[in-house]
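All protein chains of the complex are present and in place, except for one that has been dropped.
Read from first to last, the chains carry the letters A and B; within each, the first residue is number 1.
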Amino acid sequence: MINAMGISKTIGHKTILHNIHLHIKPGQFVTVFGPNGAGKSTLLKILSLVTKPSKGDLVIDGKNANNFADEIRKKIGVISHNTFLNENLTAKENLLFYGKMYGVTDLKDRIFDVLHQVGLELSMNEPVRTFSRGMQQRLAIARSILHDPAILFLDEPYTGLDPHAIQILNNVLAQLNADERTIFLITHNFEEGVNLSDRILFIVNGKIRYDGEKTAMSKDDLKNLYLMKVKDTA
Amino acid sequence: MTIHNITSKGRFHNILAWATFIAVSVSIYMIFMWVPNEKVQGPVSKIIYFHISSAWLAFFAFFLVMVCSVAYLKTRDLKWDVIAYSSAEIGVLFTTIVLVTGPIWGRASWNAWWTWDHRLTTTLILWFIYIAYLMIRSSFSEEEKKARFSAVFGIIGFIDVPIVWMSIRWWRTIHPTVVSSGGFAMDPRMVATLLVSLLAFTLLFFYLLQKGIFILNIKNQTQIIKQKITEIR
Partner (left out) sequence: MNFFSGISAIIWKDLKAEFRTKQLLSSMLIFAVLTLIIFVFAFDPTKDVVRQVFPGMIWVCIVFAGVLGVNRSFVSEKQNDCLTGILLAPINRTAIYYGKTGGNLIYMAIVEVIALPLFAVLFNYNIPAASIFPLILVVFLGTLGFIAVGTFLAALTSNARSSEILLPIILFPVMVPVILSAVQATGAILSGAQTADWVSWLKILTAFDVIFLTVPVLLFEYVLEV
């Protein structure tokens, strides 16, 4: 589904990512760990076509990112710790805007569906300004799945979420995972999300330091392995 | 780039330094000792050799900024940004010289410091555009953003110059100018002096440009070394 071939990113004098090779199969749930400033978010921005890599090729769903950027973007959804929501608009208007940008058909029905999924259908005409952080984040989840993406990228989605919102996010992820959607999750949180994932990556200093199946590894083992890898490269 | 080849200036630098020195000396000799004064204006006419040469260099410098800006956006190689920055600084310096020498000459020959003559006015706007370029550079701290945004503005600014020139010229022709530029009878020796000073200033430009690039490279190198040291710690 995602095929990154030798991706590097240099910003100014600093190389953020060194020659990343990554192949993610359709339906795979990949979780990425790494210290701050390791290049995780930059990698996510490149894979979600917000930024171009300095070097290397990116093929998503069999299409080269250089030539078919807009086709690929239609298949991508992103949840970040930022909500990408306009606070002066209502929940419904925000989704209308993004739905138009993605050319979603049957938009009104689809908006009701996703709002129902995150439990916000009763507040859909309230301005986002009045929402709690948890509600905003739930709306952001609705926004990211509005156009029914085949790939979902998540960048620290658990930051500042209340338990209820975490539960909703995990339900959505489980649902997407069951639907064979590809999921790419960046987190610091060893408790959440990991349960669902089938592959673990560690990125330290712009390089992939560990890449393996999650099977038969306890959370503590995973944590210890991670700390070891980070220490090794430091 | 190793530290060595950045800190050694190379033979080219020395040749350029000597060539500039000789050319500038010759042109100064020609301007002050050899060339006759313009009949009407007298000794003040000598200022045009500096004025015109500086104006030519300023335009050339800004042209170079535009070329390097395009090259930077295409290649993302910071060396182009260094040249563009250095060139812009020198361009602003020479534009300032034009703006200072213009009124001095104007005061003597037209009896007015500032005339809103279309050439002088365009130069003033040009000065503001490239001051803006330098302001953009100082507004961003990250190397990459600084380079990218100033490159975009370097292109926009240069595209704008001909339109500024045209609009100001039409503006001045509609409002009759108080003083006309007047005739300036050029003696062959004056033409020769002007050409020599153009050459001298061009060499001076490249000398300053190389110096500027050299200093910026050392600065960048220091930054990189500093960063490496903090990373090792």
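Here is the rule we use: a residue touches a chain if its C-beta (ideal position, glycine included) is under 8 Å from a C-beta of that chain, and two chains touch if they have at least 3 such contacts.
Since this is a predicted model, take the numbers as computed values, not measurements.
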#### Entry: Identified contact with the non-displayed chain, of B:Phe21, B:Phe60, B:Trp114 or B:Phe140
B:Phe140
### Query
Which residue among A:Gln28, A:Ser80 or A:Thr187 touches the omitted chain?
A:Ser80
#### Entry: Absent-chain interface as seen on subunit A, which is shown
45, 48-52, 69-74, 76, 78, 80, 82-89, 93, 97-98, 100-103, 127, 136, 143
#### Entry: Residues from subunit B at the interface with the omitted partner, ascending
73, 125, 128-129, 131-132, 135-136, 139-140, 145, 148-149, 151-153, 155-157, 159-160, 163-164, 166-168, 170-171, 174
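Quick note on the criterion: only the chains that are shown with their structure count from here on.
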### Query
From the C-alpha centre of subunit A to that of subunit B, how far is it in Å?
49
### Query
Once bound in the complex, which stretches of subunit B touch subunit A?
76, 78, 142-144, 147, 220, 223-224, 227
## Note on the structure
Within the complex, subunit B is touched by subunit A residues 10-14, 54
